[in-house]
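Complex shown without one protein chain; remaining protein chains in place.
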Amino acid sequence: MAESSVTPARAPPESVELPVPQVENALRTMVLARVLDERAIALQRQGRIGFYAPHSGQEAALVGSALALRPPDWVFPAYRELSVALVRGVPLQAIVDQLWGNVNDLSKGRQMPNHFAFRQVHFVSASSPIGTQITQAVGAAMGMQRRKESAVTIAYFGDGATSSNDFHAGLNFAGVFRTPTVFFCQNNQWAISLPRARQTQSTTLAEKAEAYGFAGVVVDGNDLRAVYSAVSDARRKAVEGGGPTLIEAQVYRLGPHSTSDDPHRYRSDREVEEARRGDPVHRVEEELRSCGALDQAGIDRIWEEARSRVAQAVTAAESAGSPPSASLFEDVFATLTPRLREESEAAGTLPPEEGRSR
Amino acid sequence: MAESSVTPARAPPESVELPVPQVENALRTMVLARVLDERAIALQRQGRIGFYAPHSGQEAALVGSALALRPPDWVFPAYRELSVALVRGVPLQAIVDQLWGNVNDLSKGRQMPNHFAFRQVHFVSASSPIGTQITQAVGAAMGMQRRKESAVTIAYFGDGATSSNDFHAGLNFAGVFRTPTVFFCQNNQWAISLPRARQTQSTTLAEKAEAYGFAGVVVDGNDLRAVYSAVSDARRKAVEGGGPTLIEAQVYRLGPHSTSDDPHRYRSDREVEEARRGDPVHRVEEELRSCGALDQAGIDRIWEEARSRVAQAVTAAESAGSPPSASLFEDVFATLTPRLREESEAAGTLPPEEGRSR
Amino acid sequence: MSSLTLVQAINRGLAEAMRTDPDVVVLGEDVGTNGGVFRATEGLFKEFGAERVVDTPLSETGIIGSAIGLALYGLKPVAEIQFLDFIYPAFDQIVSEMAKMRYRSGGQFPCHVVVRTPYGGGIRGGIYHSQSTEAYFCHTAGLKVVVPSTPADAKGLLLTAIHDEDPVVFLEPKRIYRSVTGEVPDGDHRVPFGVARTVREGTDVSLFAYGAMVPAAEEAAAVLEKEGVSAELLDLRTLSPLDESAVIASVEKTGRAVIVHEAARFCGFGAELAALLAEKALYSLKAPVARVTGFDTPFPYALEQLYLPNTEKIVAAARAAVRAA
Partner (left out) sequence: MSSLTLVQAINRGLAEAMRTDPDVVVLGEDVGTNGGVFRATEGLFKEFGAERVVDTPLSETGIIGSAIGLALYGLKPVAEIQFLDFIYPAFDQIVSEMAKMRYRSGGQFPCHVVVRTPYGGGIRGGIYHSQSTEAYFCHTAGLKVVVPSTPADAKGLLLTAIHDEDPVVFLEPKRIYRSVTGEVPDGDHRVPFGVARTVREGTDVSLFAYGAMVPAAEEAAAVLEKEGVSAELLDLRTLSPLDESAVIASVEKTGRAVIVHEAARFCGFGAELAALLAEKALYSLKAPVARVTGFDTPFPYALEQLYLPNTEKIVAAARAAVRAA
C-alpha cells in the first residue's frame, strides 16, 4: 500500500508530548477527514453513494489515538474510524472506493459505506452489529501474548456499545487474561437518539473498567495531545504486561448519526451549537496558529489541498465500474463449493475462476 | 397450593432482626433441603432420578433471602433454589415430583430435575442457560412499576453468571429504569471447575453494581440473619423507589456442581473440609442451641422429621406414573396447531384434547 | 377505512392496541422521541408517554429479556428490534426462553411477547441491513412467525399478534414500507393466523411468496398471463403456523410450484414448502419444484440486484415449470 505524504504509517517516537510537526501532520489528516465527511454527506444526498456515517467532532480522538499506535498493532474499528485508517497509511482513494463499493474496493463492494477493511495495516473488517469487534480485539491480543509479539490491539466503539454483550465479555476476558488491549470508547454523547445519560447510570463510562479489575481513564477527546498521551500510556502499559485500559474519550457527534438520521427529532440546535465551540479541528488550528507554526494562509492551503484530493478521489471512484457479477460468489469460502458454482452459473455470471477465489 | 406448617409463605414483619421462632422455622426448611439434597444425590446414583444439582452450603443464603420476600414478589431462580420455593409455600411433594418429571409434576415432566416452576407463588420457570432470568426479572419489575404494585422481583444466580450477557444487560436496564429488583448472587466460589478468581478480576462481585450506577453489598451467605437483613433492606429500598441492589452472598458449594461432576479433578479435599466448618445449617443449630431455643434432642427431631417427610415424598413421586404421551404436544402453543395435531396422531398418542391445552 | 402505507398501517395498529389495552407497552431502541428509525412508532411517545413507549439502552438481550419479564408478569410487550440483522444478541432469549417458556413450565407461564422487526433487502443496506432469516425462527418450536405484505394485513396481523397468547416474531418487509399503499380498516381489525391469502387464482402453476416478494410475484403472474400461463399466487402471511392445506390444494390443482423468498436457498423456508410437496403432493407434481431465492452467499452490497429474486427470475422459473410437463 503506497502513499501518503500527509499521514505516515509510523507514529512518532513514544512520548506523551506530540512534537509540533506531528501536530501539523495530524491537522492535515483531520482536515482531510472533515472535508471527506462533508463531501460524503453531499454525495449521499445526491444519490451518488448509498449511505454515510460522519465522524465530524471526533477527529482529534481518532487521529490522536491512531498516532499513538505502531505498525504491528491491530485496529478493530466500528464505522467512524476512517481517519484512523488514514493515519495508518491507507490511501484516501482506497477509502473513497469503499464508499462506492466499486471494482477497486478492497472489500469488493461487499459492504455499506464506512465498513472498511484494510488487511495490510491491520485494520480489521468493520461490521454493523454494535460491539462485536470488542471481544475480537481481545482474542487477537491473546494471540499476541501467545506469539510474544510486542504489540497491542485497540478496539474502537461508542457510548452505546458499552451496553453490548461484547463489551461485557470483552472487558471481562481482557481483565482475566490481562491482554494487551486498549478499549477506546468514543463517547459522542448519543447512540442515535439515546443520550448518554440514558444509556447507563454510571457517572462515567471509564469507571466501568473497574468491574473488570482494571483502570479506566477519561480524556478530553477534543484535545489531540491529551488523547495521544492517554493512548500512548495505555499502549506502553499493555506491552509491558500491565494489561488492558479503558479510555473514554469525551467528544460530541456534530453531525447526524448517519445520512438516514434526522437529529432534530431528538436534540436541540443549541446543544449542537455549543458543542461546535469545542470543534477539535479548529482547536488544533488554533494551537498551530498561536505557536506560530502555521499562519491562516497555511491553514487555508491545507483545506484547499484536502478539497482537491477529495475531489480527485471522488472522480476516480465514481468512474470505476462495479465489481464483476461473478465476484458475488467469491469469498463465501476459500474455494467455491459445487453448490455455489451451480448458483453462479445459473445466475449467468461469467464462469467463476476455478479453485481459490482471489 | 396447600401446606406447609414448617414454611409459611408469608415472611415475618419487615425487620432487620429475625425473631427466634422464625429462625427455628428457617432451620426446619434448611434441614429439609439438606436432607433432600443428600437423598437426591443417592437417588441419582441409583438411577432413580436422572440428574441432580445440590445446594448444600447455600441454605442460609437461600432461606434467609426468601424469608425477606413478600407474597406479591416474583422470584426468578436458577437451579439451586428449591429451598426458596419451600419458604414460599410450595409443598415438598411438588418439588420431588419435579425431580421425577412424573404425571403430578406441575411442569408436566418437561425439564430436568431442579428446573422448577411454581406459578402460584410467583416462582418463575427456571432454565439451564446461565443468566437468562436476570433480564427477565428486570422486565417483570418494569411491569410492577407500570402497575404501581408495591413489590419487587429477585433474581438468583451464581458467580459464573456475572459473566453472562444477561447480567450486563439486566443490571444496566435496572440502573437506567431504577427498577425494584434485587439481584441475589450466590457466589459459591466455583462455576463448575472455574474458581471465582478466574471468573473475573474485580475484587468483589458486588462492586460490579457500580458500573450500572447503583449499590452492591457483600454479605456472609452462611449467616442467615445477615442475608435476611441485606435482602430486607434491598427490598425496602426497592419498593420505596430507590432502585435495584446487587447482593453478593459469599457461600461455598460443598457438593459437586451436579451429579455429572467430579470435583476432585479441580479442587482439593482440604479446601472443602475448611469450607465445611462454616456449614450454614450447623451455624443455625449452634445459634438456637446456645440461646436455649432448642436442645440437641429438638434438633435431632427436626432431622428425623425431615428424613421421614423426604422418604414419604420420594415414595409417592416414584409410584406416580409418567405424563401421558399426548401431553408431549401440549403447551407448545396455547392451542394445538394442525401440524402438531397431525404429529400427535402419527405418534399414536391418544388423540389430544381439542382446542386449548391444559 | 383509510389509505395507508404499510408502515403507517403498523403505526395505526400499535396505536389502536395501546388505546384499547393499557397492558400494551412498546420498547426498543429509538422508539420514543425519535419515533423509530423507520417511523413505525411515530407519535406513540407523545400520546402514551415514556412509561409505555420505552427507549432502551443499546441491548437486544435487554430488550427481549425484559419484554419476556413484562409478559410473564402479565403485560403485553411489543418489542422492536431495529433491524432483523441485529436480533442475534437476543437470540438466546428468543429461542431458549421466549419459545420454550410455556412448554417447559407445563403451561404455567405463557410468554406472549411480540417481536417486531424490519427485514429484507432492496434498500441498498448491504450485508447487515438486508437479511431474511425467517427460517431460524420457523425452525424453533414455540414461535409463531408472521410476515404481512399489504397495509391491511400489516395492521390486522399485528393486532392478532398483540392479542395472541403465544410469542410472535413479526417480520416487516421494510422495502415496501412506503412503496405499497392500500385501504386499511379502522379500529380493531384482525387477520387470523394460519390462513394464506389467495392473491390470484390460476391453473397452470402455483407461486408461493410472502413479504416484499408478493408484489414481485404479482407482477410475474401478470407477465405470465400475457404469455397464456395462468399462475395462482398465494401470500403465505403466517409462515408458522403454515397454511399447509392451502399450499397443497393449490399444487393439487396446478401441478407446478415456484417458491419465492429473499433468504438464502440452503435450508431456507422454501425447503420446507418443497419438502411438504414432496411428502404430501408428490403425485400431483408435474414438474420439479422450483425455488427462486437469494443465493447461498451473505447478502451483498454492490451486487444486490443480482442477488435478489425479481419478476424476471420468477417468470423464468414458472415458464420452465410449465415447459417441463
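By written order: A, B and C. Residues from 1 in each chain.
What we mean here is this: a residue touches a chain if its C-beta (ideal position, glycine included) is under 8 Å from a C-beta of that chain, and two chains touch if they have at least 3 such contacts.
Note that the coordinates shown come from a computational prediction; the quantities given were computed from them, not determined experimentally.
The chain omitted from view is touched by exactly one of C:R52, C:K76 or C:K100, namely C:K100. Residue in contact with the omitted chain (choice from B:S83, B:T135, B:N165 or B:Q250): B:N165. Across the entire complex, the residue among B:Q120, B:S150, B:T203 or B:S260 in touch with the chain not shown is B:S260.
When the full complex is taken into account, the listed residue touching the unshown chain is C:D85, out of C:E42, C:D55, C:D85 or C:E262.
Within the full complex, the residue among A:Q44, A:Q58, A:S83 or A:N172 touching the omitted chain is A:N172. Within the complete assembly, residues 85, 88-89, 91-92, 95-96, 99-100, 103-104, 127-128, 133, 135-136, 138-139, 141-142, 240, 242, 263-264, 266-275, 277-280, 282-283, 285, 287-291, 295-298 of chain C touch the chain that is not shown. Chain B residues in contact with the hidden partner, per the touch definition given at the top, are 50-51, 101-102, 105, 108-112, 115, 127-130, 160-161, 163-165, 191-194, 198-200, 260-261, 265-266, 322-323, 325, 327-329, 332, 339-340, 343, 347, 349. Interface residues of chain A with the unshown chain, by the touch rule above, are 74, 76, 105-111, 115, 117-119, 124-125, 127, 129, 132, 134-147, 153, 165-166, 168-170, 172-173, 176-177, 330-334, 337-339, 357-358.
We take it that only the chains that are shown with their structure count from here on.
Comparing the CA-atom centres of all chains against that of chain B, the greatest distance is found for A. Distance between chain A and chain C, defined via averaged C-alpha coordinates, is recorded as 35 Å. Here the spacing of chain B and chain C, counted between their Cα centres, is 39 Å. Multi-chain contact residues, meaning those touching two or more other chains, occur in chain A at positions 163, 165, 198-200. Under the contact definition stated at the top, the residues of chain C that touch 2 or more other chains are 57, 59, 61-62, 89.
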